[in-house]
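All protein chains but one are shown in place.
Presenting chain A:
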């Protein structure tokens, strides 16, 4: 009985061994294994013929390649003889006022606090004295154009088209003055009462309704 039990104990190992032996005989040699013969000095697969051909190297034609590569910067628009241009574009005529440009900047703060040791230090082309004397421009507010030189005026559509909002972005300076003048302008033009939202933190003004034509007219009339 004990003999039978002992045989039974080794039976799986025996069977596994038979299985391996069986596999070792039957299995074909794979193509990947043929490469082992290289180390024994015998090459089974002949070396492929040389396919690289001769080339001529030229630097003159590279100027055509440089023309094809895209610029990463939006260029400044060229000066036209008269505006609007054929496509209806009008440039911004109002210069961003001196004080507004530096009102929030660390350059002006540093100049006003007096952290700068050297008074003749150059801040973006302006001296400290100039920055201290900087005055407000004609308009108390300013709307910066987008990087594609367009007005940052958009129509937002909410609730599946039931609620439309006209959005003005990049407002600088006195945002409440802009809101007052804009709502007055729209009311005069359309005869409708306007409802506005002022987002002081994100510097945005919203008008309820689709007034994109009126807002554009307003901005262009102010030279923004």
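Please note the rule applied: contacts are C-beta pairs under 8 Å (C-beta built on N, C-alpha and C of every residue); 3 or more make two chains touch, one makes a residue touch a chain; residues count from 1.
Here, contacts and distances are computed from a predicted model.
For the chain of the complex excluded from view, the name given in UniProt is "Large ribosomal subunit protein uL15m" [choices: "Vacuolar fusion protein MON1 homolog", "Protein-serine O-palmitoleoyltransferase porcupine", "Large ribosomal subunit protein uL15m" or "Proteasome subunit beta"]. The chain not shown here touches chain A at positions 10, 12-13, 16-17, 19-20, 23, 53-59, 61-65, 67-71, 74-78, 80, 85-89, 148-149.
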